[in-house]
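Yeah, one chain of the complex is gone here, protein chain that is, but the others are all in their spots.
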Amino acid sequence: MKKYLAIFLLLIVGFYLIQAFNLVPFGANRVGNIDDESTVGAYYLKNTVPKTSVANVVTAIVVNYRGFDTLGEVTVLFLATTGLGSILFRKRKHGEEEERVLKESSQLVKIGSRLLFPFIALLGIYVFIHGHLTPGGGFQGGAIIATGFLLMLVAYKNYKLGHGALTWIESLAGITFAGIGIWGLITGGTFLENNAFPGLGNVNDLISGGVIPIIYIAVGFKVAAELTGVLDILLSIKPNKN
Amino acid sequence: MMNTYILILLILFGGAFAAYFLNKLAPILSGLTAFAATTIATILFYTQVKIGSQVQLTIGGINLEWGINAYSWLFSFIVLGLGTLASLYSIQYMQNKERQGYFYLNFLLSIGAMMGILLSHDFVSFFIFWEIMTWSSFLIVIYNGKDVKKIGIKYMIFSAIGAYAMLMSIVMIFAETKSFLISDFINLISTTGFSNHILMITLLLIGFGVKAAVMPLHVWAVGAYSNSPMSYTSVFSGALSKMGIYGFGIVMLAAMTYVSPTISENAGSGYSIISIEVIKIIFQWLGAITAIMGTLYALKQTDAKKLLAYSSIAQLGYIITGIAVGTKLAVMSALFLAVLHGIFKGTLFMAVGAIERQTGTTDMTKISGLIRKMPWTFIASLMSIIALAGIPPLAGFVPKWLLYEGLITSGHYFLVILLFFSSTAAFLYCYRFLFGLFLGQEEEETKNVKEAPASMVIPMMFLAGLTLVFGTYPGLLFKPIANAMEFVGMHDVTWNMTVLSNVWGDTVSLNLVSIAIFVIFISAALFLFKGMRGTRYVTTKDISTSGEIPTENENLTYQLDFFKPFERAVAPLYKRTMDKIYNAIGESLEAVFDFTRSIYTGNGQTYAIYVIVFVVILLIFKDSIF
Amino acid sequence: MIFYVVIFSILALLLVASGLYAIIQKDLLYAVISTGVISLILSVMFYLLQAPDVALTEAAIGVALTTVIFVITIRNTTRFEDENDNNKVK
Amino acid sequence: MFGDYQNVVTMSVYGSSIALILIGLYGVLIKKHLMKIVIGLSVVDSGVNLMFVAVGYIKGGTAPIFSPSVIDSKPLMVDPVPQALVLTAIVIGFAVTAVALSLVIRLFKHHNTARIDQIKSLKW
Partner (left out) sequence: MVISPVHYIAVPLLAAFTIPLFAKIHKELTRIIPGIVLIYLTYVSYVLMSKVMTTGPIVEIIAGWKAPWGINLVYNGFSGFIASLMSIMGLLIWIYSYKFKKVDDEPALKFYILFLMMVAGSIGITITGDVFNMFVFLEIVGITSYSLTAFYRGRDGAEAAFKYLLIGSFASVFLLLGILLLYTHVGTLNMAQIAERMHTIPTSVKLSIFVMFAVALGIEAEMFPLNGWAPDAYSQAPGPVGAAFSGIVVKAGVYALIRIIFTLFDIEGSLQFLIVMGLITMIIAEVSAIRQTNLKRMLAYSSIGQMGVVLIGFGIGTTEAIFAAIFLMFNHAIIKGLLFLSGSFLVYNDDKKQIASLSRFGKKLPVVSFLFALGAFAIVGFPPFAGFWSKLYLLLAAADKNLIFLIAIILMVSVVEVIYYLRVVGKLYFGKEESKIEPKKPAFNSLIVMLILGAIIILVGVYPDVITGFIHNAADTLSDKATYISNVLPSL
């Protein structure tokens, strides 16, 4: 009964969603003439290269135009890790070692993971260093690095994550991001203003775009650290023994 | 002038907090503080304040006006007089009781709030003080901690209903006049007619009616009166309920009498069926019914406190009827009774309080024969009871005479019959009160009872003396009453210092009456005291039963089932229907309310379905909703 | 460009199918893997819709990490939606 | 770009994203198991993300990246804003999912069941 009611309700919702999106034809050009700057999309497409020297417009938006959102988003991840820590916290008995309750992996997996890990990490770093030039960036790179750590965590039963190092990375990355923002304020500009370097460099150079790559690298480290932290917390839970 | 008003309120409110904190040092200090505060306030008020002075204030963008006029001046007698005497009385009464700081805090707060009500010329400060008065009295009602739910919460519910009705009316008035001044409201009524504003007036009357314990809104009163400490009940019943009368008077008298005759009462309004006459008639009858019911219930009580509480309700009924009738004589009698009721009911509650303090109970079946133990209390009670019953020479006679005359001259014969019936019945409980407590045989338990301390007796005797004074020289009160009536628009009220007259030319010279009765009384007393020398005192245990041992079922005391035959006659009236109706309404409402919260099933998914249902409803009806 | 049309239709069908599977399947492990499949298809679609950044993100976060934390949770709770099935396994 | 098949593509992109949203909501509303509810939420999120990207797509547009090969030709590009927004949304969705799962674990440890209709100690 409840099932059919739900289906009925959802069909109505679906009908109205379709009705609403029916007026938004797929593939139509809603950005408008780029030179008009009538929409923000047009403005970004027109001005990103001349004004920020960043080739990847999405990166420019994420890190610079809407950098405030990204700061908030990084904070959400940070808070999720923190919240996870408090939700799943349990008092360790005195002298109890921190351990993940996983089955021991085979030697093959272990060696494979160890071999793979540096490459994964390198890939991640590459992705976020080139975030302003090619697709990808801090989130993607950070997530990739986190997968590398995941591999290690799963393969090695007692893989020690340097908690201190994790905290340091996490905090320093966060401080870098927020600090660059505040630097903009201190130098008389606005929060997160791209004015730390005298020039923005040439488009498509590795060193270009002012602080944008730096922020994205910070975001990358931060995301990697947070995601690894989440995985670590979740993997350290003791499963039920019933 | 401004300073005086604020000073008076500051003394009372500040005294309240001082009393609260001084209690920590020594309980007696808070009592003394209360007495000092009320005394100073009274002296200040009567020496510094002149009728007609006003001050303007602005708080929160609202213009307030405080002032005193002849009408509120009249009511200030009860508030300040009774307040001062009751605080003096409290010092000893409250001795050794717990939480004195709490008591005096609220005691002074309510006195201050009542003064505030009298000072207010605008509805906002009126309402503020009204609410302060309400919650401070509520806090005293629950002071004992007995029956908080049944009595305290009931009182608060009714008060809240009344207060919010009043608040609703106030905002409606403001929407119409753009002013909070009471005078502007009266102007509005007088320029546009009464019946166009029937809703706001009804709401105001409900608000005042609750405090004045008018018939369907009276159910809180008995519990609240009898549950608070007696030293406060004297103020509660004597003065606080008069605030209801005060407001009632403003609406009924000022609004009615100012209506200019040129306005057609039925002009252009949807409410035209209900005219001013209908409201008047409704309240006349409500008042009369309140009087009868109050009296009948009073008869049945075995607890002196409850008896007095019901009697208070009955007396308030007289007052309401008098005001609602609205002729000069009726109004005069009502205002006279309002002041007088404060005096004698204050005394009686104090007397009961004294008995309670000395014997530990107020149950009339348990104590009797206190006349020898507590003679002063007896005398005060006797005088007040005589006043209450309306027998000359004490003051109670005056308003009764005036009221009957007012009713007869304005043609309300049936009301006269009703009220006459009720005041006759009132004799019964008056007698019972006196007899049950003071006369009759002495009980073993009350052997060691002593008279109350002087600080309790003095206020009682003072008030009892006032009934005699006003009974002999009613003109002392007629003067301010006439001024007050002048203020509310009833001009040319004639009065005489000592003579009551009626339209048929009969006159009663109260001087002569009282002198005559006084002489008779004194000689009778002398005779009794002389004659009593030779009598033998019997105790309740000293019974001769012709050899038969009485069973428990046999009624050996007068106090129990005293008026059984009479009760049987009026039994149908005793069913407490109002109370039952309210309880039923309250319970069923609560059950419905309780059912409502089962919406929150505790299942998160159900909440999610609510969200989707809400979305669907909004989406489907979006064109008609928005 | 019939090629794209066919690809899109197939991807859409797969998407809906794996969505339904994820909801209907009683074995939570399969359901979770099915959500991983959704993310995978999604990331292909994103790529086809000229959103390589989003595609990368979805691939890294949606396919890998989300699925993993789901699996970890299953390890810590129950594997089957029905309580009875859980007992059977044990 | 798609010629006569425009409708088919529209249907498959919009249709599948709305279908995902509805399927996910169905799971959230009907399935009793907490895990299933969280799975449903993540399916809904996927649908919304797809919708974002689909709406930003422009026929014949390229990815909004001015790589050296296209920087001078200034080709038509798809709207970059929804893509940027969806990046944020994906990460936030992950964070919420992680918190939800941790709550599921705790609820399971506390009640020893993961059925939402049996976890209602708070009601009325």
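Per-chain numbering from 1; labels A, B, C and D assigned in written order.
One rule holds in what follows: contacts are C-beta pairs under 8 Å (C-beta built on N, C-alpha and C of every residue); 3 or more make two chains touch, one makes a residue touch a chain.
It should be emphasised that the depicted structure is a prediction, and the values quoted were computed from it without experimental measurement.
The absent chain, not drawn in this view, touches the displayed chains A, B, D throughout the complex.
Across D:I30, D:V78 or D:V104, the single residue that touches the chain missing here is D:V104. Residue D:V44 is the one among D:V9, D:I30 or D:V44 that touches the chain not shown.
Among the residues B:A26, B:I43, B:V171 or B:V278, only B:V171 touches the chain that is left out of the figure. Interface residues of chain A facing the missing partner chain: 16-17, 19-21, 23-24, 30-32, 38-44, 47, 64-69, 71-73, 75-76, 78-80, 82-87, 89, 164, 167-168, 170-171, 174-175, 177-179, 181-182, 184-186, 189-195.
Considering the complete assembly, chain D touches the hidden chain via residues 21, 28, 34, 37, 41, 44-45, 48, 51-52, 55, 81-82, 85, 88-89, 92, 95-96, 99-100, 103-104, 106-107, 110, 119-122, 124. Interface residues of chain B facing the missing partner chain: 59-61, 124, 127-129, 131-132, 134-135, 138, 142, 144-145, 148-149, 152-153, 156-157, 160-161, 164-165, 167-168, 171-172, 174-175, 199, 590, 592-594, 596-597, 599-600, 602, 604-608, 610-611, 613-615, 618-619, 622-623, 625-626.
Operating definition for what follows: only the chains that are shown with their structure count from here on.
Two chain pairs are in question, B-D and A-C; the one with more C-beta pairs in contact is A-C.
Rounded to a whole number, the gap between the C-alpha centres of chain B and chain C is 77 angstrom.
Chain D has its Cα centroid 11 Å from the Cα centroid of chain C. Touching two or more other chains at once are residues 2, 6, 9-10, 13, 56, 58, 135, 139, 227, 230, 234, 237, 240 of chain A. In chain C, the positions touching at least two other chains are 52-53, 57, 61, 65, 69, 72-73, 76.
Chains touching one another, given as pairs, are A-B, A-C, A-D, B-D, C-D. The residues of chain B lying in touch with chain A in their complex are 609, 612-613, 615-616, 619-620. Of all the residues in chain D, the ones that touch chain B in their complex are 25, 28-30, 32, 37, 116-117, 120-124.
Considering their complex, residues 2, 5-6, 9-10, 12-13, 16 of chain A touch chain B.
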